[in-house]
Structure formats: C-alpha cells, structure tokens
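The complex appears here minus one protein chain, its other protein chains still in place.
Every chain is named by a letter (A and B) in the order it is written, and numbering of its residues begins at 1.
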Amino acid sequence: MSTVFLALQTNEETRPIIEAILQDNPSAVVDEQPAMVKINADGRLVVRRQTIEELTGRDYDLQELQVNMITMSGNLDQTDDEITLFWKA
Amino acid sequence: MAVAAVSKYEFAPADTQDKFHGAQLLYIGWEDHLLFCAPFAFPFPATMRFGDVVAGPMQAAFGYHPDFAQIDWAKAEWFKSGKPFSPDFDKSLAENGLKHKDVIRFRTPGLTGIKGSCS
Partner (left out) sequence: MDMTVAKKKLGLKERYAVMTRGLDWTPSYQKMEDIYPYIAYEGIKIHDWDKWEDPFRLTMDAYWKYQAEKERKLYSVLDAFTQNNGHLNVTDARYLNTVKLFLSGISPLEYVAHRGFAHAGRQFPGPGPRVACLMQSLDEIRHAQTQVHAVSNYNKYYNGMHDFHHAHDRVWFLSVPKSFFDDAITAGPFEFMVSIGFSFEYVLTNLLFVPFVSGAAYNGDMAAMTFGFSAQSDEARHMTLGLEVIKFILEQDPDNVPIVQRWIDKWTWRGYRVLTLVAMMMDYMLPKRTMSWKESWEIYFEENGGALFKDLARYGIKMPQCAEQIALEKDHLSHQAWSTFYNYAAAANFHTWMPDEDEMEWLSAKYPNSFDKLYRPRYEFWREQAAKGNRFYNKTLPMLCQTCQIPMIFTEPGDPTKICYREVDYKGDKYHFCSDHCKAIFEHEPEKYVQAWLPVHQIYQGNCFPEGTDPTVEGFDPLAAVLKYYNLEHGRDNLDFDVSEDKKNFAEWRGQATKNI
C-alpha cells in the first residue's frame, strides 16, 4: 500500500494531536524535521476527535487542525469525529 | 492543434524580424563548453561577414574561456539546426544561408573544456 502522510507544525497545540494519531494508527511513523513533524502511515491514517479530547481534557473541533496543518497526501474525508487520509490503490 | 477559444484567436507573433531594427537574430552555441550556461542570442545585420562575427562578438562572448584562444578555426565543425554546415568566413550571414532565428553550433575537436569536463 502507498504511504499517506500528514505534516503538522511543531508546537504545543499539536503535541497531543500527534500523540493521539500515534495511538490510533499502529503503522504511523513520526519523521521530525526542522519546525515540523511529518507522520507517515501505510495506506490509511485517522485523526480521532475523541482521542484528542481524552488526551487534552477539553472539547476539540477537528477543524481547529486547519491552523497547524502544513501538508498531507492521500484522499481525505472529514466528519465531526474523524479526519481520514487514504489511498484506494 | 489549435487553441481552444471562445472566439477567433489570432495574434501577431512577438519576434518577427521586422521588430529588430534591421537586425536578425542568430543563436550560437559552443559544444562541450558548458561554462557558458546556454547558447548566445545575437542581433546582427544579415550583411555582416561571417568572419567578423567570429572575430568580434564571438570573441567577446566566448573569449573568457582559456580554450577559445586555442581554437584552430580550420578544424572547427559547424552545425546549423543540428545538421553539418560549412560557413564561408568571407561571405555574409545571408550569403551563408542564415536567416532570422537560425541556430548554429560549433565543435572544436581536441578542446573539451576545463579539465575535459565539457565545462
């Protein structure tokens, strides 16, 4: 399966989000670059609202991720509960 | 193919010869000498003697290279649009069949740039 990725700015807001992504995606691998974190995963990567809320102890709207997102790869689908990146082939 | 357009699509080309104040463009490249990053573009009158092009503007443009002074012009190989070409140094550009926006290159056997790197 091809790699999908999501790159986020390195900052306090994204720290628990990255932690949540690593919890929810067993194939996710972190690639730290200057000022940014790139998370690669095999074929599919999910960002779950609930996991982020558990880790931060506050309500979280997944659209907040817009502020810290740098780039991504793959088809995307966003709902209230999840952002999913995936390749179909 | 033609441009897809909502109406008639006709515009004058930007670089026809009439726009160059009596000159025509000639492009000249020196094979195996990429220290000069690209071939040069020159505006010359069609009546200019080919030998004068070599001795004047070409000397000025390529002369920085230590190989230039060593060129034996009798042995130089010329190409026009990639095909072998034998310019007569005593004749004009027009008499040598050179038209607006023609491209010529020359190869100088034995001279292959800085330390043979084609630079």
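Heads up, the rule we're going with is that a residue touches a chain if its C-beta (ideal position, glycine included) is under 8 Å from a C-beta of that chain, and two chains touch if they have at least 3 such contacts.
Worth saying up front: this structure is predicted, and the values here are computed from it rather than measured.
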item	value
Touch list for subunit A against the chain that is not drawn	2-5, 7, 9, 13, 33-36, 59-61, 63-64, 66-80, 87-89
Subunit B residues that touch the omitted chain in the full complex	1-6, 9-16, 19-21, 23, 25, 27, 29, 31-32, 34-43, 57, 60-61, 64, 81-82, 99-103, 105, 113-115, 117-119
